[in-house]
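Here the structure is laid out as C-alpha cells; the discussion comes afterwards.
Heads up, one of the protein chains got dropped from this complex, but the rest are sitting where they should.
By letter and in written order, the chains are A, B and C; residue numbering begins at 1 in each of them.
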C-alpha cells in the first residue's frame, strides 16, 4: 500500500511517500503502525496528521483498508 | 410644504409634486388630507403609498411635520 | 464609495478597485444583479428620488462600516433604462476576514432592496410595462 504525506507532516518526517508492507485492518491501525516506528514519527503524527484520505477520499480512522491502493496523512487543511 | 410622489404612485396620480398649503401635525394627518381629496387619491394612496420620507428620511406616520420642508410618498421600494 | 449612474457599469474597473496589491485586505466579496428574463422582459426602467437616494445609500454604507470591520465598500446602482442582461447593481466589499465581507455584502443588498428609494418598471416584448411589486421576502430579510 502506498502511503503519502503532505505539507508540515511531509517536511517533519522528511518523507514524501513510502510503500508500507504490513497489513492493517483500518486506517487507525495503519496510523498506529507508522507512529510506532520511532519517537520522531510518533511526534510528527501527533502534531501534523489530524486528517487522512483513503483512495483520495477524506476518511475517519475507523475506515477499513481492504483493497485500498493509496492512503495519505496530512495536517488540517488551510486552503483558500 | 412640498409633497413629492414617485413610481407607480406618481403615475397613478398623474402628479409629480405639489405645494400643500394646509397645516398637518403629523405625516399620518397629511396622508389623510391628501387621500380625502377624491376617490382617485384614496385609491392610489391605498395601493401605492406604503412608504414615506420626511425631509429625505424614511419615516412612520407618527412623525411630526413641524419645520418640515419636503415630504414624499411612494410604493415599497424595489431596487437592486 | 457610492454612485447612481445612467451609464452601463464598468465591471472591470469596479473589480480593480477591490484589489489589494500590498496585501492590506484578504477578502473581497462582490454582488452583481442583472436584468433577468423573467418572461418576455426586454428592459427595466429605474425611478429614483434624486435628493434622497444617494443620501440613503451613503447612510447605508456608513451603517455597514459601523457594524463590521471593512476596508472598502462600493455600492453602484444604475437608474433610467437598462436592457435585458445588463447589470443594474454592483456591491463590492473588502475586509481582512471573509465572514465580515460576506455578511456586509449580503446586508447591503438586502437593505438596498428594502429601504433605498429605487423603483423598477418592467418593459415587455409586447409593449406592455408594469411596476415591479416588492416581494414580502425582501422586506422580511431586511428586518433580520
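Here are some notes:
The criterion applied here is as follows: a residue touches a chain if its C-beta (ideal position, glycine included) is under 8 Å from a C-beta of that chain, and two chains touch if they have at least 3 such contacts.
Every value quoted in this text rests on a predicted model; they were computed, and no experiment measured them.
In the full complex, the chain left out of view touches A, C. The chain not shown here touches subunit C at positions 11-12, 15, 18-37, 41, 84-85, 96, 98-99, 101-102, 105-106, 109, 141. The missing chain lies against subunit A, touching residues 4, 6-8, 10-11, 53, 56-58, 70, 72, 74-80.
Here, only the chains that are shown with their structure count from here on.
The distance from the centre of subunit A to the centre of subunit B, with each centre set as the mean of the Cα atoms, comes to 70 Å. The mean-CA centres of subunit A and subunit C are about 48 angstrom from one another, to the nearest whole unit. For this pair, subunit B with subunit C, the centres built from the Cα atoms lie 26 Å apart. Among the residues of subunit A, none is in touch with two or more other chains. Within subunit C, no positions touching two or more other chains are listed.
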